[in-house]
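Missing here is one protein chain; the remaining ones are kept as they sit in the complex.
What follows is chain A.
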Amino acid sequence: MDMLIQGFSVAFSPDNLFYCLVGVFLGTLVGVLPGVGTLASISLLLPMTFYLDPTTALIMLAGVYYGSEYGGSTASILLNLPGSPSNAVTCLDGYPMAQQGRAGVALFMTSIASFVGGSIGILLMMGFSPLLVKIAFSFGPAEYFALMVLGLLAATAIAQGSPLKGIAMVVVGMLIGCVGMDISSGIPRFTFGNMALFEGVNMVILAMGLFGVSEIFASANQLTARLTAKDITLRSMLPTREDWRRSAPSIFRGSGIGSIIGALPGTGATIAAYLSYTVEKQVSKNRRQLGTGAIEGISAPEAANNAAVQTAFIPTLTMGIPGSASMALILGALMMHGIYAGPSTMTDHPDMFWGLIASFWIGNVLLLLLNIPLVGIWVRLLALPYRYIFPAVIIFICVGVYSLTYSFTDVVLVLGFGLLGYGLKLAGYEPAPLLIGFILGPLIEEYLRRAMLLARGDFLTILQRPISGSMLLVCALLLGWALYVTWRRYRPGAPEPLPTPAE
């Protein structure tokens, strides 16, 4: 408790408060606007974080991450077009509600559900992080190696359309991560004598290209849906007693499901939202009405995705294992400040850890204010055509990349990665696993080398240790499952599944 109070004193410092507001504001903004994703916006802000204290940077980036879950439902409800993938389920009942003239109530209820879901997620994070840290402290390099491989495989095999392609992308990312000077031996790898590559490929440029530029290639000239101005009055937002009564159990069910799903590796807010909607269809009293504008159908998934984005921080900060690409980016941003998240984060940087948690509380309250009294602004924003949005994003990317080292090469590189990302999408590959592999690859190599040194070169000892052994067994099962799924699809006539968008 003392730690939390100390955390609040960190979070309430003018700088942190300001950047928390900036984070949640931008998060809501990109959440509301279809065609600008969370991953893209976090990468866009990375260059800015170099000028900030690591805690402040973390607070801002986290704000964007959970803030976008609030805003994402707005477009789902009003346009039947999800602002981000994790809000796609909200369309199912949100849009029919809007057609019935209950858009205001839907917007209000999603904000409340988001707040409750987020709060429960934060409470769980406060309770479980110290426990997990205790477990993580008993881990050696072998366990970390196994855990990271498991996290990588789970993140790709479960969440993506074609598991094998996802795993291939992870390996490509890990290979790109090998470029640069080898830490143990000091030998430069794959640099071809080019000095600029000694420090490796820059994460900021890679992320901006893969997610920012390629996203614009795909959606410029495509996104034409927009709102014809409609006003949402505060009075029209107030739910009836009946709405409250029906939403409450759904919100708690959604929060519970979201919290668990969010903390697992590889499953994020999108899966949490889908799963909680499925559960509502089974257990809700009004399950027959789901899909026709039932309020349970928006309360449950919105609570779930917000709970999930909060609990996603548990494995990231206590063990250094990100569950999704967005989390990997936040982890990478910390690495650029020289902070390697792990079990010692809580003891080595208590101000940062508890300051972040305190900022979550502040951020969620700010989001409630941003999303209920100020909802009119966001609604009007949806009337803005996409052609006025994407050039600004492109300019932001250019300026951000150029500000890194003031070099033309970096600008060309970001374009190159953008073209690569677009090409990958066209061929049915998702770029998100590539980024996770890129960030975790060097760590995995390091842990493997250390583990093998301790085991005197006997890989069997890693398999014999109970924790690392069982984790690697799960990895083998996942790989086997991925091959099985692929084999089944290879039968003539089986359709290639559409890749699901990453968070």
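Criterion: contacts are C-beta pairs under 8 Å (C-beta built on N, C-alpha and C of every residue); 3 or more make two chains touch, one makes a residue touch a chain; residues count from 1.
Note that contacts and distances are computed from a predicted model.
Of the names listed as "Heme lyase CcmF/NrfE family subunit", "Tripartite tricarboxylate transporter TctB family protein", "Dihydroorotate dehydrogenase" or "Putrescine transport system permease protein PotI", the one that matches the UniProt record for the absent chain is "Tripartite tricarboxylate transporter TctB family protein". Among A:Y95, A:Y144, A:F211 or A:Y429, the one in contact with the hidden chain is A:Y429.
Contact with the omitted chain, checked across A:C91, A:V172, A:A358 or A:M471, is made by A:V172.
Across the interface with the omitted chain, chain A contributes residues 48, 51, 164-165, 167-168, 171-172, 174-175, 178, 182, 184-185, 187, 189-190, 213, 216-218, 220-222, 386-388, 390-392, 394-395, 397-399, 402-403, 408, 411-412, 414-415, 418-419, 422, 424, 426-429, 445, 448-449, 452-453, 456-459, 483, 486, 489-496.
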